[in-house]
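Removed from the display is one protein chain of the complex; every other protein chain stays in position.
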Amino acid sequence: MSYVELSYWIPLLPALGFAVLILFGRSLPGRLAGWLATGVMAVSAVLALGLLRDVALAAPHWDLAAIFSGQSESALLAPGSPDFPFRLEWNWLAIKGQAGIPLVIYVDALAAIVTAMVALASLFIHMFSIGYMWGEERYHTFFAFLQLFSAAMLAFVLAGNFFHSLLAWEVMGLMSYLLIGFLYKKKTAQQAQKKAFITTKLADLGFMIGLFWLYLLIGNFDLADLASEHTLALIPAGTAAVIGLLVFVASVGKSAQFPLHVWLLDAMEGPTPVSAMIHAATMVSAGVYLTARFYPLLIHGHALMVVAWVGAITALFAAVIAPAFADVKKILAWSTVSQLGYMFLGLGVFGWAAAMFHLVAHAFFKALLFLGSGSMIHGAKTQDIFEMNRLKKYMPWTYLTFLVGSLALMGIPPFAGFWSKDLVLHAAEEHAPILWLMGLTAAFFTAFYTTRLIVIAFHKPAMPSPWKAAAWTKGAPWLNLGPADAPPDPEPPQGHHPHESGFEMVTALVSLAILSIVVGLWGSPWADYGLLKLLYWGDAPEILPVGKLLSGYVIGTLVALSGIGLAWYWYAAGDPLKQRAPLWLTRALQRRLYIDEFYYKVVAALGQSPTYVLAFFDRWVIDGLVDLSGWLALVASSFLRYLQSGRFAVYAFYMLLGVLALYLGGIR
Amino acid sequence: MTLLLIFLPIVAAALVGLLPDPKAEAGKRIALGVALFTLLASVGVYFAYPVGSGGFVSQFRLDWLRLIGSSFHVGLDGLSLPFVALTPLLTAVSVLASWRKTDKGFFALMLLLQGALVGLFAALDLIVFFLFFEAVLVPMYFMIAIWGYEERRYAAVKFLIYSLVGSVFMLAAMLATAYLAQPALGELSFDYLKLLSASGYLAALPAAAWLFWGFAIAFLIKLPAVPVHTWLPHAHTQAPTAGSIFLAGLLLKMGGYGLIRFNLALFPGELKHFSGLLAIVAFVSIVYGAYVTLAQRDLKRLIANSSVNHMGYVLLGIASMTAVGLHGAVYQMVAHGVITGLMFLMVGLLAERTHTREIAAMKGVYPAAPKLGGVLWLALLGGLGLPGLAGFLGEFQSLWGGFLGVMTRPYVWWAVFGIVILAGAMLWTIQRVLLGKAETEVADLEPYEVYAAAPLVFLAVLLGLVPALLTPWIDAGIQPILTLVQEVLK
Amino acid sequence: MTLAVIILLALGGLALALAAPNFDERPTVLGGISGTIFGVTLLLGFAAMHESGVLYGAVQQGPLTGLAIVLLSLVGLLAAAGAAIRENGFAAGSGEVHALMMWGILGGVLLVGSAHLLMFFLGLELSAYSTYVLVGYDRDRRFGTEAAAKYLMLGAVGSALLLFGMALLYAETGSIAYAGIAAGLSAHPSALAVGGLALMLVGIGFKLAWVPFHAWAPDAYQGALPLMAGYLSVAPKTAVALGLAVMLTQAFGDAAGMVRGWITALAAVSVVLGSFWAMGQGDIKRLLAYSTIVHMGFLGMGLASGTLTGYVAVAYYLAAYIVTSLGMFFSLEALEAHGIASNLEAWKGLGRRNPMVGVLIAVFVLSLAGAPLLAGFLAKLYVFAALAQAGSWAALIVAVIMVIFGYFFYFRILTALFLEEPGEKPAVEVSATAISLMFILAAAVFVLGVWPSPLMQWLKTAVASLMI
Amino acid sequence: MVTLGHFLLLSGLLMAIGLYGVLTRRNLIAVLMSVEILLNAAALAFVSVAAYRDPHLFAGQIFALFIIVVAAAELSIGFAILLNVYRSHGVVESDAISEMRG
Partner (left out) sequence: MSLTAFYALAAFILLFALLAVTTANMVRAALSLAVTFFLIAGLYVLLGSPALAAIQFMVNASAIPIMTLFIIMMTQSRNSPAPKSWQIALGALAAAAALVFFRVAVDHGDSSVASASPAVLGEGLLRAALLPFEVASVLLLLAMVGAIVLARRRAG
């Protein structure tokens, strides 16, 4: 029994875990619900790793060194097994005369790698949550939701049919919604969950329409079919571009790219493991994954530049804004937005494998960072980095792992981010120098805000937060799609001493820290590009000659170091509270460059503007006309009743009139 | 078997009506028993149906009105079976939902409705169809008018008159169809299957457009499509819980079912000719319905208006005239029956507890009553077309089919926005009603209420994940019609 | 057999009239006698259907006359039984009611069977005069007297116009026999004949209460005792409708097409205006009068269609209307006998004060409205089918639209019955006789609505003679 | 020569007069008298048609005979009703009997 044949259990197990927990979770004692869910994820993760092993053995391998030296014709070392990519198919929804919607599990190298990544990240986040969520109301429900989310994400990754991709995609959206609002009694959480759902749902319309159009042209929703030249020949280039971009819109929404990034910051209202899992490691990168799956179409339609630009703008913009925040989770959320931008940038400049590499690497180190922040919050009882009190002293494990994650994020060798991000930047440099410059600038800011975070939270004693006064708590009219950048509540208790987190949480942190290093190394030249060998896709000209690569590594590292240096100079060496940007700039950044307000006051307001007009129209015009016709009948009736006057002579006259009418009618 | 499914409830209704004590407990027990028994029977018929070969099963035919060529002809096929099975299910749910009521008349009316609805879906004779179409009105009228909320009479009359407006034109069209088809058939017949064989002849008639609209008006009102939908908010809002479940779960389906059965099958040419217009109506229903939903302050009214949106997808699927779209239409109808039935069930139970339907007067229902709140949450999410629940597949297929249809394609581009608007309405409702801190005590679901909700929850999920429980039947019902349509259109 | 029926009815009425004063205290005896006679004539009617030939050159024997005997005897039988609802009889004496009704029925039979205008006229007058007296029967009822006066005078004018019309037809064709008239009329008759036909239609339309000859009906119904109103709503109408059918096929010859057009117009106007008038009524008998106008409109549409389906529809309509309308009026009679006036105000919450009575009345009202599974539904359905067959689309559309209005005003009764709160009003007791009669009629309404085939088949053979 | 037309015209004129009377008279007895004129007009028409156009059967004249009978019967019932009207309303005028309307 190969792992491939068991692959459907990978999403199915957590789904069953969900069913069990939602139905019977309430009666499970103690932390059993958490352990049960973690156990289920562990089995899934083992299966996923097994699947990865199967794929690694069966997939074709390329000699990347040969490609680097320009001899691509002899690059294929091993052609791969004939039944690769693996495909399992069941009849799901059949319509006579149509392709219908078969249930397909499609496992190629990308799917296997991302599956393994998701399963592992989920496993550790589950484990972390056992301790983190303990004591919360609806403890078992939380794990049930996490399980279903994992199931959906795994199903999405493994789906071989775009309809099922959409299905899983939407279920992820739902779980994101439910988990953001897990603390449903908070008004801010309610607003945030609604905003997230509506924004992504709006974006998903593109996915839906794109699928319809695709089906119209090629007659099915099959993922593998899309990559075949025969199929692509059916689609005119212009149409391919439109379809590709429609789907890309959904990706932009899901991956919180500019200009649909607005929901992710508010999504930090959810519990920290949720932020780690959904809003850092997995779901948000599903958008990138989807774009990667539609890659043939985008290439066919010459639409990649749009993707690249969106990615580059987002990467830069988010990295610039991040230093303006004091909430540790929000800084990390901006960081996520920025890093996802890198992935799109990579995809957009033909760096497909690089982007995917970054996706996997980012998942681990960002999960690690979020869990670390969770641990910080857990220990310090505050989310504001200025209020955290020399955590390095109290939480050594947290500090150490957080530092690993940060270095990976900043792109310092030999951590994961270094290898993946610089590959992306190399691809950009080759295809669009201006995007490369934007990416480098973003890298500088990344290093800056990360260092700032570490210095202030871990090294400095607590200080009054300068940001609270400026916190923006404005509600919104009407539908209240609202940004909810409210101060975190409850207020931190005074005189609290931070402490290190429990066993499960630390284990999870350490495991992820190790993975953050391992994954990077697996894709590094020193490991003979093990990961990239699997991912490498056909003749994409994305990997550059070694010489140029090395220079890129050096430049990237220098930029990161300069960012660290500046932050160190300002915050570690100086007094953090003295370092202030001009007020207008602070305010603009804090208000997220007014983009949310634009959505509120313009887009949402315009979108809702017909509501009351139409409701009025419905009640008083359409229904009013109906009532009016009834009323007119009654009025007519009351007038006609005067004809029946009670007078005999009048009645006789009616008879005569009747005769006359008949006579005149008959005589013609 | 068909006869049993139709007449057992009717006979039982008479039995309940004749109980000496007007407040007899036996009334609801009989009603529940009959509903459950017919449910078992209908499920049996459903699964015994030969999906592969299709056609009509369990046919029964009896010369009835020989003079005008109408016979009591009933039978079941893949198109009607889902509804025939859904009817007793929702009846059972409604009985359980009304377990606190004691009036025997209420339960008798429910059984009467059940029988009439099954008869409607099983009818294979135009006159019989009309008979049951009308027969549904009277019990529903009384159910709303006697046991409804404060403006029940206005709502009941509106429901009655609106429905009649449609049905009388349908009757006229039926008569005209039969008489105009007489030369082709060589005899006067209201038999559906015979008329079906003459659909090519009917299509060539100069009066075909009139006939088409005669049928269509009735079904569009029942569906309901904007702008003939305004009976629905009143009726749904004012009806008692059971009445709302029937209305939403089954009565609206009469419209979509009729459109497929008659407008599509008998007048495909006209449907094709007017499909652009119908697509506009569908698009307007979807978007407009969603917007109006967004503005409601009354919880039941809100859900009622969401039905306008949901049934817009049905019309879109039908107007597309594609296999996919029709699948979507039927799927959406069944899904809507389950999910909106569930919504009304929960909202009804909630309104009984809080003694208000004002959204503004509710808050934090979920923490106060987790089971009720949780199920209502699920139902509302189902209402916004959440994937994994039945509603999504219906909407998706309808839109998909709509995109495949040439005439409907342009409107799909805009109809999809209805999804987001409705999502906004539903989420906002969830936020206002369910979330937040509990302010008042709300009793959680009683065991029997859990039993009422459980099958609907189960079905909502099951149909969202396992379409194979429905699509083969739809295929068996739709494909012969589509084949015929293609022949006629040639 | 026809002759036997005529003699039986004439002498039976005489006997009842003579015996009447002696049975004032025991009114049911007279009802029993009357019922027996009608029972016998009912059976004779079936036999009469197989006869042929013309009786003394005046009365045709045949299926249609037999049908008229059966239907009218049924009316008589039911009315005789209905008289028992008022257990203490009528204020002005009980016996003569039976005699008058019997003679009225005799008039109806003669009217249908007549072979020439004179017989038709006499039959019409016979049936009319009995109703004049019946409407004004209780002279202590102020409205009854008023109604009788108006009814009689309008009726007299109607008769005079009818007579004049007959005279003009006679002038045109030189004959008063149906066959002779038919021979003398062309498809485009002369102005004289058009005038004659128009005037004749007035007299006939008056009895059928077609607008604009309807004006007497609301007053007469409202003023009369419910039993009399019930008789009034079915007996003359059954006879005149069938008589008109005979005339259309036998007397009007080629001009029948034109007359059918008139009838369609009158019927359509009746249906529309009747519905509007019925909408705001508070008095149930008055409402039912307008309802009758509407029903006679529908019936007229069937008559005018001129097809076999149309004639069967008319016959079925009459049968259905007899049981439904009598059931309704019996209910009114039973309630009035217990002091509950026939208006919506007094009927509030009746369905809760006595559910049995409420449900039975609901059956009649729903049948009148045309709800499915009841006789009224099929009656309308057949008429509509006939219209479709004849291609009278405009009439069909008008008719179906007016069905909606019908529901609207009939449901006002149901609203009063079931939806209004009874308030302080006491429970309602109704005599066992009344309940059983109502139940029998309701059952008949239901059976006719569900399983009409045997009746339909029989009616078809009866009216088939019209088509030759 | 006196033709049938003369008689028909005369009876028509009588009809018009009778109708005028029916519509304008407020005393109900006078209305019934006008009705009598109408009936006589019809009878006259029958008789004249019989004389001119039905020389063998004289059906119209027999008809006229019956009209006279019917008129008498009608009057007797009519007067009985009018007497009741007089008893209950105090007058026999059309204004009095216009209580039912609508």
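Note that the chains are named A, B, C and D in the order they appear, and that numbering of residues resets to 1 at the start of each chain.
Here is the rule we go by: contacts are C-beta pairs under 8 Å (C-beta built on N, C-alpha and C of every residue); 3 or more make two chains touch, one makes a residue touch a chain.
This structure is a prediction, so every number in the text was calculated from the model and none was measured.
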Margin query: With touch defined as in the header, list the contact partners of the absent chain among those displayed.
Written below: A, C, D
Item checked: Contacts of chain A with the absent chain, listed as residue ranges -> 649-650, 652-653, 656, 659-660, 663
Margin query: For review purposes, identify every residue of chain D that touches the missing chain, sorted by number.
Written below: 1-27, 29-30, 32-34, 36-37, 40, 43-44, 47-48, 50-55, 57-59, 61-62, 64-66, 68-77, 79-84, 86, 91-93
Check: At which residues does chain C meet the chain that is not included here?
Finding: 6, 10, 13-14, 17, 24, 55-59, 91-93, 96, 99-100, 103, 106, 110, 118-119, 122-123, 125-126, 129-130, 132-133, 136-137, 139, 168, 171, 190-192, 195
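The definition used in the following text is that only the chains that are shown with their structure count from here on.
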Notebook entry, point to check: Could you state the distance in Å from the CA-based centre of chain B to that of chain D?
Noted result: 64
Next item on the list: Please work out the Cα centroid separation of chain A and chain B, and write it as a whole number of Å.
Entry: 37
Item checked: Centroid spacing, where centroids are CA-atom means, of chain B and chain C in whole angstrom -> 42
Check: Residues of chain C touching 2+ other chains?
Finding: 149-150, 153, 157, 161, 218-219, 280, 408
Next item on the list: Two or more other chains in contact with one residue: find those residues in chain A.
Entry: 641, 644, 646, 648, 652
Check: So in the complex, which bits of chain A are touching chain D?
Finding: 641, 644-649, 652-653, 656
Item checked: Residue ranges of chain C touching chain A (in the complex, touch as defined) -> 149-150, 153-154, 157-158, 161, 189, 191, 194-195, 197-199, 201-202, 205-206, 211-213, 215-216, 218-219, 258, 261-262, 265-266, 273, 276-277, 279-280, 405, 408
Note to self: Residue numbers of chain B touching chain C in their complex, please.
What the structure shows: 17, 22, 63-68, 127, 130-132, 134-135, 138, 141-142, 145-146, 153, 157, 160-161, 164-165, 168-169, 171-172, 175-176, 178-179, 188
